[in-house]
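The other protein chains are all here in position, but one chain of the complex has been omitted.
After this line comes chain A, so read on.
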Amino acid sequence: MQRRFVSIWFRQLLADWQLIRRPELAEVPFVFAAPDHGRMMITAVNPLAFSFGVEVGMRAADAKAICPGLEVLDDKPGRPKNLLRGLGEWCVRYSPSVSIDEFGMDGLLLDVSGCPHLWGGEREYLKEIVNRLKSKGYTVRLAIADTPGAAWAVSRFGKVTPLIPSGEHVDALLSLSPEALRLEDTVLAKLRKLGFYQIKSFIGMPRSVLRRRFGEDFLLRLAQAIGTEAEALIPLKVPVAFSERLACMEPIKTKTAIEIAIQKMLENLCNRMQSEGKGLRTGMLTGYRIDGKIVQVSIGTSGASHSVSHLFKLFQLKIDQIRPALGIELFVLDAPKVEDVDVPQEEMWSSKPGLNDNSVIRFLDRVAGKVGAQAIHRFLPATRYWPERAISKAASVTEKASNPWRTDKPRPTEMLKVPAPIEVMALIPDHPPKFFIYKGVRHLVSKADGPERIEREWWMDKGEHRDYYQVEDEEGCRYWLFRSGHYGGEQQHKWFIHGFFA
């Protein structure tokens, strides 16, 4: 397919931007100026100031002399780039690949191959962009051509038509001045000195001659404009392989409409992913609002999935976070992270329930989306005796236990997070308590088992060992008590309660 490029030139980027912010400046000549070598140099001019003869590169003091009512505003370095980035992100609606024109820092270059027909042709496409930008307050010139270089040249210097048909961009360049080739000032001066006022006067010359006179860079720019050399544009946003866009005829405000939009996009996206054997791991829904703001929500899954109903449910949980304000006019659904889906496994799931079950994984995804993945735990046995560390958290849903669970020692069904001190009466040296007082209640011990000595993991923490007793009081309640260390130590509380048996 023939590639097509659009160049958008913002003729007075800063002036337009300032007018949008401060409409009261419409009737005032104003300039932007930045300090340079101890003086204020003009960096941008509005049309009114220009009509007085104020130009970029003048000193602010001189300009004020020419134009008495001139307003001088401070310019910040990097401001055009920030503005262009914002405009570029907005322009993603017209093409997924938008890049900033790094040469003049006053325009955008769009790779629009395969896009204009969505707007009903190239003419309508250009008209739409111009009108939309004009309605926002930006005066632009644009051109569409086969190469970025030619589009750049025609948008700035073209006098006939902005629409260069495929294959005719070289003809369109011929009558333009050499400035249209994005050249250095020194090269331009040399060309002018030699009487080359139009591109056609040197385009036919041998390359070796041109290289000797004007350098390698000149040849590169020429080749890029003609199309013999490919030009790499750095897109603002790297296009995602799996992405769906949905432009709306009317701005969307209601929850139902957003749901329909998500459903539609998911159907297309999942169809594509399914045919390529991929599944979504993370998804991002971006809504472009008519006030120029962007709203985003994202979802994640614990396993690659291309099921519309599942992904839709995950998005449904997030819909409340979307603020449509005046309305959303474009939805983009990206899948930045996709993984291969194991197709045969699905059959296995349906026959045998378990943690791998499809519905369980979907349920876990929904919970993770709502309350966060940190709330979900699964425990595996750890090969340690110390009760608090006898279990370890599983890293994933599918992780299997490498050792069996121990069932030879009694462990309480309910265990206190921190052992609570108790008062006891017990025979020395190692008899279980006769009674103990926990939370002010006296429990008379009628049966007991133990002790089970558990040593501390001395390589991790210091302290006394624990002698655990399983006791049963008169009512039949069963407790897990322990004595910390030997009698006669320096500890205040010797006895603790650590759990309740079933």
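Note that contacts are C-beta pairs under 8 Å (C-beta built on N, C-alpha and C of every residue); 3 or more make two chains touch, one makes a residue touch a chain; residues count from 1.
Criterion: contacts and distances are computed from a predicted model.
Student: Pick from "Transglutaminase-like domain-containing protein", "ABC transporter ATP-binding protein", "RagB/SusD family nutrient uptake outer membrane protein" or "Error-prone repair protein ImuA" the UniProt protein name of the chain that isn't shown here.
Tutor: Of the names offered in "Transglutaminase-like domain-containing protein", "ABC transporter ATP-binding protein", "RagB/SusD family nutrient uptake outer membrane protein" or "Error-prone repair protein ImuA", the absent chain's UniProt record gives "Error-prone repair protein ImuA".
Student: Of A:His37, A:Arg212 or A:Lys417, which sits in contact with the chain we cannot see?
Tutor: Within the whole complex, the residue contacting the unshown chain is A:Lys417.
Student: Of A:Ala394, A:Ile437 or A:Ile454, which sits in contact with the chain we cannot see?
Tutor: Answering carefully, the residue with contact to the hidden chain is A:Ala394.
Student: Using the document's definition of touch, tell me which of A:Leu118, A:Ala257 or A:Leu355 contacts the absent chain.
Tutor: Once the missing chain is taken into account, the touching residue is A:Leu355.
Student: Which of these, A:Trp119, A:Phe312 or A:Phe501, touches the one chain of the complex that we don't see?
Tutor: Of all options in A:Trp119, A:Phe312 or A:Phe501, contact with the hidden chain holds for A:Phe501.
Student: Touching the absent chain: which residues on chain A qualify?
Tutor: 352-355, 357-360, 362-364, 366-367, 370-371, 375-381, 387, 390-391, 394, 397, 400-401, 405-407, 410-417, 431-432, 444-450, 470-472, 474-478, 499-502
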